[in-house]
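For this depiction, one protein chain was excluded, whereas all remaining protein chains were kept in their positions.
The block that comes next holds subunit A.
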Amino acid sequence: MTMISPEERAAMREGFGRLLAEKCAEADIRRVMATQSGNDPALWTAMADMGITALMVSDDHGGIGAGMVEIEEIMEEAGAALLAGPLLSSAFVAASLIGLSHDADAKARLLPAIASGEKIATVAFTGDSGSWDVAGVTATAQPQDNQWILNGAASFVLSANLANVLLVFAQTPGGLGCFEVDSAHVQIEPLQSWDPSLRLSKIMFDQTQAVHIAGVDHATFEQTLDVARVALAGEQAGACRRIFDITVDYLKTRVQFGRPIGGFQAIKHIAADLLIEVESATSAARAAARALDTDAPDKDVLINLAAFACADAFSQVAATAIQMHGGIAFTWEHPAHLYLRRARADAQLFGQSDTYRERFVAAMEKAA
């Protein structure tokens, strides 16, 4: 649970929103997309100075100790601006995983540097199947002379190209484990992604030396993914609202047949239906964040609901935004396709809607 007051939370969100408006405008996104790294180091430093990279880390390790409610709201802003870079993978997901472990040494060694933004970390959850479950983990780890050796591969690893530290889930003789790998010691193969603002990599392990992270098991794997999913739901809710707002503005200004197209019922009715999706996504993401913070009894219901409702809403709103803009949105120069790219990527990252719908029903059955 967070110690941050609602006023501090609102101020932080506003400050972050201002920073993004200044440093992460559409031109900046396009510039960063075209770079090798897919990251804006100056913006990263500014976010670190603001404490954004320290949110997930507890205060005894140099962080702020915020809860998911704060992370979710920050991700709404990040999503709205289509922020690229390692905020989600390093500051939120990797920091959360280490925080959930029982490894005092790893915490002391890694968390302060992640909080300050000096070190970038990422988590490798899945193999080539991209199934984001334990069965999908194909990397293996074997103990050998007081250390661990990794073999196999992990894929769809977010921002691995920027990471100093890789946290890799692997199958061990005793079940699922997690291992710290120095990124300098492995081969990282960048994957070309349809959303150029999202950097994915495949990592190959070949007798790679690794350090075991204590106290990370199957449950931690799921808990970390829950954090990742709720943060991502926030990104989707925020992005979905921004592309919707852009579209509604256009409906008021684009004139056809002698009047603004937003005056036509065919268009107006789509907009009203999309507004329900946007508001529902926001409500779902925030409810899931609150449930995760408070370990609420209906946590599983709400996290899975947010996971598919936000993914579906963002996909639907982004896709429909292109249709509602008409020909102009079919050009590379128009921002609508950037949102569609992110929507389609986010809808696969950490799991699929169908899977979440299934998990949602199962959680409801349990509750019924």
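Basically, contacts are C-beta pairs under 8 Å (C-beta built on N, C-alpha and C of every residue); 3 or more make two chains touch, one makes a residue touch a chain; residues count from 1.
FYI, contacts and distances are computed from a predicted model.
When the listed names "ABC transporter substrate-binding protein", "Nitrogenase molybdenum-iron protein beta chain", "Glutamyl-tRNA(Gln) amidotransferase subunit A" or "Acyl-CoA dehydrogenase" are checked against UniProt, the chain not shown comes out as "Acyl-CoA dehydrogenase". Touch with the chain that is not drawn comes from one residue among A:53, A:201, A:236 or A:280, which is A:280. Considering the whole complex, the residue from A:51, A:112, A:196 or A:262 that touches the absent chain is A:262. Within subunit A, the residues in touch with the undisplayed chain are 248, 251-252, 259-260, 262-263, 265, 267-269, 271-273, 275-276, 279-280, 282-284, 286-287, 301, 305, 308-309, 354, 357-358, 360-361, 364-365, 368.
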